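Take a look at the following structure, please.
Just one protein chain is left out here, and the rest sit where they should.
Labels run A, B and C following the written order; every chain starts at residue 1.
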Amino acid sequence: MLKVGIVGGTGYTGVELLRLLVHHPKVSVSVITSRSEAGMEVSELFPSLRGMVELKFVDPADAELDSCDVVFFATPNGIAMQQAKALLDAGVRVIDLAADFRLKDAATWEKWYGMPHACPQLLSEAVYGLPEINRDKIRQAQLIANPGCYPTAVQLGFLPLIEAGVVDAAHLIADAKSGVSGAGRGGGGGFGFSEVNENVQAYGVPRHNHIAEIEQELSRLANATVQVVFTPHLIPMTRGILATVYAPLAHDLSEEEALCLYDEAYSDAPFVRVLHEVFPQTKATLGSNYCDVTVKIDTRTRTAIAIAAIDNLGRGAAGQAVQNMNLMFHLPETTGLCFPGVFP
Amino acid sequence: MLKVGIVGGTGYTGVELLRLLVHHPKVSVSVITSRSEAGMEVSELFPSLRGMVELKFVDPADAELDSCDVVFFATPNGIAMQQAKALLDAGVRVIDLAADFRLKDAATWEKWYGMPHACPQLLSEAVYGLPEINRDKIRQAQLIANPGCYPTAVQLGFLPLIEAGVVDAAHLIADAKSGVSGAGRGGGGGFGFSEVNENVQAYGVPRHNHIAEIEQELSRLANATVQVVFTPHLIPMTRGILATVYAPLAHDLSEEEALCLYDEAYSDAPFVRVLHEVFPQTKATLGSNYCDVTVKIDTRTRTAIAIAAIDNLGRGAAGQAVQNMNLMFHLPETTGLCFPGVFP
Amino acid sequence: MLKVGIVGGTGYTGVELLRLLVHHPKVSVSVITSRSEAGMEVSELFPSLRGMVELKFVDPADAELDSCDVVFFATPNGIAMQQAKALLDAGVRVIDLAADFRLKDAATWEKWYGMPHACPQLLSEAVYGLPEINRDKIRQAQLIANPGCYPTAVQLGFLPLIEAGVVDAAHLIADAKSGVSGAGRGGGGGFGFSEVNENVQAYGVPRHNHIAEIEQELSRLANATVQVVFTPHLIPMTRGILATVYAPLAHDLSEEEALCLYDEAYSDAPFVRVLHEVFPQTKATLGSNYCDVTVKIDTRTRTAIAIAAIDNLGRGAAGQAVQNMNLMFHLPETTGLCFPGVFP
Partner (left out) sequence: MLKVGIVGGTGYTGVELLRLLVHHPKVSVSVITSRSEAGMEVSELFPSLRGMVELKFVDPADAELDSCDVVFFATPNGIAMQQAKALLDAGVRVIDLAADFRLKDAATWEKWYGMPHACPQLLSEAVYGLPEINRDKIRQAQLIANPGCYPTAVQLGFLPLIEAGVVDAAHLIADAKSGVSGAGRGGGGGFGFSEVNENVQAYGVPRHNHIAEIEQELSRLANATVQVVFTPHLIPMTRGILATVYAPLAHDLSEEEALCLYDEAYSDAPFVRVLHEVFPQTKATLGSNYCDVTVKIDTRTRTAIAIAAIDNLGRGAAGQAVQNMNLMFHLPETTGLCFPGVFP
């Protein structure tokens, strides 16, 4: 059994990690930290875990993370970069669910995230944990930068088109719709039910920091400079992201050919389902690790329109982190993740 | 035109008062106060009012409330009781949307609300502003205690049965389901969308402070001691309260006879609609000042079951306050309130 | 591996059974029938199952149910009673998720369900599948009447109070709030999103047919005639039932003593969690087989108020059916059901 630690367990990503790891046949969660809730039963904060999780939150200062096989950081940006080095030196694998290690270039990171990077020397070593582009590297990694929720959906939408070189990658547009849980447990004000319900709005336009990792990874894939316009929206649901992404066609391409590209690109991806006749819907992925994706070709305007659906807390965060853990420890990629979503 | 002041205008009750008073043909809102948002445009906080409300929030210290004809307190409990006296002395009518003046007995008030009452001498003078039981007194009142949202629905549910003396008023049960806006704009934590959505729970059982005014007023009506078990629930909607109330029959009563009692009791109530063939639903009252009510007789168990639906911010707060203002100033009771709800 | 058949697999109960049985380590679903969708891939109708369920819907006429170990009926009322006899005669165990075998008395059944019973001779043999009252009988049963969703929550709310004889069981009230999935996949009209969203209403008052099984089972438990007023409500959520149930105290009872009764009554029930300090919320049970329950004592009115939360499709239908299957086949009761709900 792998001994697992979770740093920062009081957020929605933390409870989702626990939900998945409780299922997982090869894992035992040995410690979960929280500065604010140290001493509290995990199941008191998250009643869904009552009867299943006996852990208490531990103050980070008292947590024996060094003895873990792997530590997940379910913390805000800026925490993992302070602690990862020591853990790695102690032989512990690290999976950061925040953004600390997602960019290769420290200056770019600092520009998008607005703070100095505490550990730039690890940036080159960290592996960007999107299995569909980095499966082999993840298997060798000590440190995983788990992708952002939006970037997961957006990249899985664009990937086959970019790889095949059939679109003009300098003029991409990604319009994403997210449930509110991505904003975290804090809630309050703008995330209160009364104002989110029966409402939709954009935010962070035009400079959401998830743009950086999308452009970095797609540029690497395209072997050229990719630019993407990215517009996130908050819609009245708890979980789920739907990314609708637009790319001008660089070559003639029928819808059938386009779907073929997707089928091929994801032929060995156990958690990507290419849909041929229906549109992806977030509800079909709720609670699961799947990404459902399809592509449409608008021949009138010579535009490829791909649509990708994920659970932002599942494939967009905790699920993908567990998938990465499986790969790192040479377990079958789907271990503990092989269950359908909750529908309806 | 009546000159209106609003104290504490940054909550949902405040924005609802503004929405209604903007419509109102006999009113001009001259001042709205907020300690925290003084100086801010009202329409900046509440974008729905943009282009319609030119006011800025004013610090309470700078607000010239004395020159108003009527002042609404849309404040937390404990504020109006400190300021009402001076305003009344200056000849200003006062309508308190909080609980400060709802109970006749200061000791009872202090027991339920857990603080000393700052102005017990006004308790006897204040008129409980439920038009269906106090229409004439409201017309003479200087100080109105606007009923709570739950008590409005619960009392309008029980009223005809109690008045007619056909039920055992010592054993009443009221089970109420409320939208989240009743919890106010603060939101946060438990009121965040992610945890309210797709969820329902009870709270405050068995001692919600709205019990006090329900028992006081129904006891007065029954000329006997009324006791009520009251269970409020939070359900995933923004506006609306549905109260399902249960009373053991003291006499044989058919459903037809029961409905007759409701028709009679509300024959001159412009904002109560007695439904004969369908069940009340909160959505039919959303944004309006109506209460929809019906009654069912369970002959098997000899129980009367009445169901009342309101908009908690409308008839349960701001709408009823405007209705009371109309009565106080001898305007037609329906002035500015005569529009249907938003459906669907 | 148990060979499982599902009759009537296109409803929400059917997809939930599949979701659970896909997980289940001791089961293989070999056939799923549908008259209307025969020939269609199950995963085409339910995209959440894509990649996990390879079955097609089979016309009932072509389904080889006789070779199954157990057959679940996820059909409307009136179907299982026509087919159960033949299956039982062939040695197949039957679990009916509809109401056909829930009542012991055929005349009572016909009164509440408004149709003749096709197979009254099986009524005495059928075991009412609420494990908390019938665990041992279920272990011996060939035919299980899986309880209704509301009755599950209502009975688990009342059970410890009735068993202990501390309440007046002739005057019970159950006020239940349900998500919309209980109304089935048909949807349409009144179950369309536009009219359910931001709305709450009661229905079926005062004669919902779930009353019959509640009174039958609680009367048996009380060894006396139990009567219950039952009011179901539709609230704007997909899954979940919260039952708030009221019983007049027959004896003095503190809240602590009451909670003790619940702890004891459910000490060996793996899927009932007695909450001592927080209120049950449906979201904590979503997607799981748990029932969360608590009890409050209103000493002012001498009333016990118990609150029970379940997932109507989980513990209220498919989850409980799988739990019953486990018991019937002498598997550990929790096999395949031991995972937490999805939160938030």
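We take it that a contact is a pair of C-beta atoms (placed from the backbone, for glycine too) under 8 Å apart; a residue touches a chain by one contact, two chains touch by 3 or more.
Since the model is a prediction, treat every value here as computed from it, not as a measurement.
A.B. asks: Which residue, C:S28, C:Q82 or C:S194, contacts the hidden chain when the whole complex is considered?
C.D. replies: C:S194
A.B. asks: Which residue from A:I297, A:A321 or A:L337 sits in contact with the chain not drawn here?
C.D. replies: Going through A:I297, A:A321 or A:L337 one by one, A:I297 is the residue touching the chain not shown.
A.B. asks: In the full complex, which of A:L45, A:I235 or A:C338 touches the chain missing from this view?
C.D. replies: Within the whole complex, the residue contacting the unshown chain is A:I235.
A.B. asks: Considering the whole complex, not just the chains shown, which residues of chain B touch the missing one?
C.D. replies: 12, 15, 18-19, 22-23, 44, 46-53, 181, 197-198, 238-239, 273, 275, 278, 281, 283-288, 290, 292, 338-344
A.B. asks: Kindly note down the residues of chain C that lie in touch with the hidden chain.
C.D. replies: Touching the missing chain: residues 12, 179-181, 183, 185-189, 191-198, 236-238.
A.B. asks: Which parts of chain A face the unshown chain closely enough to count as touching?
C.D. replies: Answer for chain A: residues 171, 173, 175, 177, 179, 194-195, 197-203, 205-207, 227-229, 231, 233, 235-240, 242, 244, 246, 248, 279-283, 286, 296-298, 300-301, 303, 305, 307, 309, 344 touch the chain left out.
The criterion applied here is as follows: only the chains that are shown with their structure count from here on.
A.B. asks: Could you name the chain whose CA centroid falls nearest to the centroid of all protein CA atoms?
C.D. replies: Given all protein C-alpha atoms shown, the central chain works out to be C.
A.B. asks: For chain A and chain C, what's the span in angstrom between their mean Cα positions?
C.D. replies: Going by mean C-alpha positions, chain A sits 36 Å from chain C.
A.B. asks: Distance-wise, how many Å sit between the C-alpha centres of chain B and chain C, to the nearest whole number?
C.D. replies: Centre separation, chain B to chain C: 38 Å.
A.B. asks: Just give me the whole-number Å value for how far the CA centre of chain A lies from that of chain B.
C.D. replies: Distance between chain centres, rounded to whole Å: 46 Å.
A.B. asks: Which chain A residues sit where two or more other chains touch them?
C.D. replies: 12, 181, 197-198, 238, in rising order.
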